[in-house]
Structure formats: structure tokens, C-alpha cells
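Presenting chain A:
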Amino acid sequence: MYSLRGRRTGALLIAVALALTACGSKTGENESSSSGAVADTSGDTVKVGLLNSLSGTMAISEVTVRDSIKLAVEEINASGGVLGKKLEPISEDGASDWPTFAEKAEKLIKEDRVAAVFGCWTSASRKAVKPVFEENKALLFYPVQYEGLEQSPYIFYTGATTNQQIVPGLDYLKSQGKTSVYLVGSDYVFPRTANKIIKAYAAANGMTILGEDYAPLGSTEFGTIVNKVKASKASAVFNTLNGDSNVAFFKEYKSAGLTAATMPVVSVSIAEEEVKSIGTQYLADQLTAWNYYQTTPGAANEKFVKAYKAKYGADKPTSDPMEAAYVSVYLWKAMVEKAGSFEVAKVKAASDGVTFEAPEGTVTIDGATQHIYKTARIGKVGGDGLITEVWNSGSPVKPDPYLKGYAWATGLS
Partner candidate 1 sequence: MDGLKVRDLHVSFDGFQAVDGVDLDVAPGDIRFLIGPNGAGKTTLVDAVTGLVKATGSVHFGDKELLGRPVHQIARMGVGRTFQTATVFEELTVLQNLDIAAGAARRPWTLLRRRKAIPAVVTDALETINLTTQRDQLAGTLAHGQKQWLEIGMLLVQDVPLLLLDEPVAGMSHDERDATGALLGVVSRDRTVVVIEHDMDFMRSFARTVTVLHAGKVLSEGSVAQVQADPRVQEVYLGQGTRDA
Partner candidate 2 sequence: MTVIVSQLFTGVSIGAVLLLIALGLSLTFGQMGVINMAHGEFIMAGAYTVYVLQKVITGAGWSLLIALPIAFAVAGAMGVLLEFLLIRRLYARPLDTLLVTWGVSLILQQAARDIFGAPNVQTRAPDALTGNIRITDDLVLSNNRLFILALAALAVVALTVVLRFTSLGRRIRAVVQNRDLAAVSGIPTGRVDRLTFFIGSGLAGVAGVALTLLGPIGPTMGTNVIIDAFLVVVAGGIGHLKGSVIVAFALGTLQSLIEYSTTVSVAKVLVFVAIVAFLQWRPQGLFTLRTRSMA
């Protein structure tokens, strides 16, 4: 007994000694303390990481994104790969859990030594992995529309920032004479930030905001919120709800007697996949704001939709985040080829001005912000479950994540 105790104390002492002597650098003391993980490009293949939630609550959306990234990788491999090397996708499950995202990101970078990672959906998962990519100087391609106000040197944002989705949505409402708006959103970063922007926009553009309500993520009881919306007699609703909540919201909306004709809802998180699960019974004629619909015209999109359906099933719709994810792989390929190297610093340096004929139309990387020029599109949900465009911005909108180009937005960030 005593000898055991002695050994234990010894071990503790060793631990303390180790902890005291093995102290590394202090913050700000040593700039080159971490040189970053280097991608393994020695073989015939290059690994790329796919980081999506394949289980948990977010799997619903993120699996489709993973599928379209895989499609892009296969197409690229079929046409000869990147710089003569085939891509080897390593797929990891973020499990809808943000620390897991960080863990898996680290694994992809350090253990698998991938050249780039594609994925993440929620802002929270992106915020969780951001320090991992920055610390290891590795690349992440983030394919989902988001709240802006971010510009990490190691992230490329291929979804819309606020001035490519929310602001056009508001412009459209204004052009339709809908000047009193009620804001409904899920309780997390994107809706809260979006609504902050909307309020600033409204103040400068003669719109009135009649109310602002948030429901916890996953909340499915919208009786009260819809009562409030109805009582406000707003001319339109701007909806930033996410996931399950949308189903409950629209069912409640309809049964309260509110319709697209009397009080249209502009949604920014409802794509073709969500329309399918809510039902056109409840969604017909409501509006959405995105950069891409399955119905977007053009040869590039026809090819994309056809390839996707051939691979995953004719009943699977394509949607904006899927398209942005698909595009992100091609953009990375174009950047690598322009740089002539897989090295992160060189790829980044080559990024400005890289273009790709995407399903949504031509997209161009803005090197300064690492976001891309995208065309904004307002769509209307049809009886067939597809969304058809009713308005677009004409030409790709320059990304402006901090809304520096908008006078009304000063003070927002």
C-alpha cells in the first residue's frame, strides 16, 4: 500500500516538473512558433478533406453538400486531376457538434495532410474551425451563405455574404412597395446579424421594422410568433429561420390565414431541399433570396443538375449551398493551376481574379476578401416544389463582407 502511494506521488511530481520545465513560448513572443502543417503532395494523388455533418441535426443539409463536393472531385479526377495528380477525398463527420468539427479539421490537416478542406455549414462550426486553419496555415472552402463580418486569411467563402443575398432581398421588397417588415429568425448568429443589417437598411431606406422575434434552434411552436406577425399587419416578413423551425412556421402561417398574396415571406435559408420537406401546400408563391436555383438557366447548370441526378437520384434537387460547394472545388483547382503549386501561400496569392463558369453563372474570386462575385436572385416557390427566378441583380455583385460600400452600414461592424 505504501509503496503504491509513493509511486503515485512520484508520478505527480514528475508531472509538475514536466509542466514547469516544458513551458513553450508566451503569446506574442515567437512569431514562427507554428510553421503550419504542409500538405503531402509527394505521391500521385493529393488528399483533400471533406468536413461535413454526416450525423446529428445538421446532417439533413450537410450530406447534400458533401455529395456535391464528391461529384466535383470525381469530375475533376475524370478529366485528369489537378496538376496531373488525382484527388483523394477524405470525408470526416463533424457530427453537428462544433468541437468535433475542430477536432476533425485538425485531424485532416495534421494526420491526413490534405491540400485543402471543403465544408462546414453553420457559422458556429466555421467559428470553431477557424482558429485551427489559421494556426496551421491550411485552407478551408466554406460554401454556405453567411452573416459576413469575417475575413480569415485561410478561408475562402464561396457562398453569399450579406450584400449578395440579404441586401438584394431588401432591395426587391422595396421595389415591390413592401415597406413595413416583420423579422423572424432562429436564435443564432446569422439571423441576429442579418436582422441588425436589415434594421440599418430600413432606417436609411424608409422601411419600418414592425417587430423582431427569435425562436431557439429546433423550436417547433410558432403560435405566438405568428400571432404577433399577424397583429403587426406588416406588408412582408423577412425570414431567417433555419431547419425544422421553418416547417412549423409555415404551417402556422398558413393556418392563421396569412398568404403570400397578403403578406409575402422572404426566406434566406429555404432552398429546394427544404421546400420538399415543408410542402408546397404551405410554401406556394413565397419568396426566397439566393444566388442559384435548380432552374437557373445555362449550359453549366444543365450539366451540373444532370450529373447530380444521375449520381444521386432523379428526385434529388440541387440547391444553392450544394452549388457553392461544387463550385468551391473547381475554384480551388483553378487557383492551384494558376499558382502551379499546391502550396497554400502560393494558392492564396494566385486567387485574385480566378474565374469559373459555374452553374449560377460566372463567378470570380475577389482576392482582397477571399469571397466571390455572385449574382443575386430572388425566386418564387412554384407548385412543383421548384423555385423560379423572379428577379436578378443582372451582373455578379462584388462581395462586401463588412458592408463598407454602403453608407447606411457604417457603425455596424
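How were these picked? Simply put, all candidates are chains of the complex that A comes from, given by their letters.
We take it that a contact is a pair of C-beta atoms (placed from the backbone, for glycine too) under 8 Å apart; a residue touches a chain by one contact, two chains touch by 3 or more; residues count from 1.
Being a predicted model, the structure only gives us computed values, none of them experimental.
Of the numbered candidates 1 or 2, 2 is the chain that chain A touches in this complex.
Taken in their complex, chain A has these residues touching candidate 2: 57, 59-60, 63, 187, 213-216, 218-221, 223-225, 227-228, 230-231, 244, 247-248, 251-252, 254-257, 273, 276-279, 281-282.
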